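For this view, one protein chain was removed and the others were kept in their places.
A and B are the chain letters, set down in written order, and residue numbers restart from 1 in every chain.
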């Protein structure tokens, strides 16, 4: 269809008239938030969207995680064995907990497992305080479906990685120079309001989102 | 506050001219009572909006030129309608953008005031209520609300009247469905809209519905009459004059 390409671009080029440039208003500057404020704001916003946000620290987070898991009856926890958090998990897993299931093969070889396991745990690239969302950049170790296919998604977020806003995250981390295959913002468990605008949680994505915030 | 002029023009609007002249007379009397000399050019007619909105800008321009000619002197132009006011202030410059009269149309537009706007922002009008206690409700025409932004002015005048209780509509910001030729070209939709508007007016329990635009008032008043409602639809200028005489 290169003909279509040429035709479209020709039409655009040949009708191009100089348009006046308009001045773009700057974004209103927001006062920078302290880390504590960012954690509080993210927690409040994400809880409003039915995420469960647990404030813990890097020494204790696995304890908090285990408490979360023990409250639920889960058939397994999908994890990334080679990621930093995966390594920590496999080092001290208790037998009464849902078994750890590693995501080690391509999706084609384990798709059924991915769609039937109850929970998955991932790390995060950061968070956004102003809207209350997680940033995920899935990696070869922590693939995309980990945060999508299981009914419960548990995410580990370091408090120091919470940004004021998406704009500031993009700027300070220079996203434009290094966009990954897939970058995601996640603000809660999946939801819909397609029937009479009644908000219900847990449609096609996870029914539960649990965020462990590591406050160090 | 802009300086108080000695003289102003009054633009009656074609609808008030032909069907509701009492509203125009009331508007002029309110101005005269404040010591303003009112000039009513006999060569005025219509702002041109009917043709402009129906897809006939050339015809609208022909009529608009006549108004620019009829209101040639440098007096403020006072108009008892947000809709026609919007046409003069916001659409004349667009209508004449590519025409030799572009600058003239701009200057003309800058002299236009909606009546309530003028009474409040230029004359700082003070009113003393002499009427019996009454409940009224208010209909905002879309152009008064969104183009001219003069609703607060009109309401502030009503709120000066101590025996007048203003009860607001539940859907004050929603159009009544007039829309000029829309009311007959899309009569079914227009009717559905005005039926809802009238129900909203009736639930307020008000004795009269007021507005600053006779297009809407003709539409709403006609619908009220059609269902034998006793509530009259009245121009705010008439009401203000009645209450303070």
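The criterion applied here is as follows: a contact is a pair of C-beta atoms (placed from the backbone, for glycine too) under 8 Å apart; a residue touches a chain by one contact, two chains touch by 3 or more.
Convention: contacts and distances are computed from a predicted model.
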Complex minus one chain; that chain's UniProt name from "Lactate utilisation protein B (LutB)", "Ligase-associated DNA damage response DEXH box helicase", "2-oxoglutarate oxidoreductase, beta subunit" or "Membrane protein" is "Lactate utilisation protein B (LutB)"
Out of A:148, A:162 or A:211, which touches the unshown chain? A:148
Touch with the omitted chain, as defined above, among B:34, B:101, B:129 or B:174: B:174
Considering the entire assembly, which residues of chain B contact the chain that has been omitted? 10, 12, 14, 16-22, 24-25, 28, 37-43, 45-46, 48, 50-60, 62-63, 65-66, 70, 73, 94, 142-143, 146-147, 173-175, 177-180, 182-195, 218-219, 221-223, 225-226
Considering the entire assembly, which residues of chain A contact the chain that has been omitted? 1-2, 4-5, 7-9, 11-13, 15-17, 19, 21-25, 27-28, 45, 49, 103-108, 111-112, 115, 128, 130-133, 138-140, 143-145, 148-149, 165-167, 170-171, 175-176, 179-198, 200, 202-206
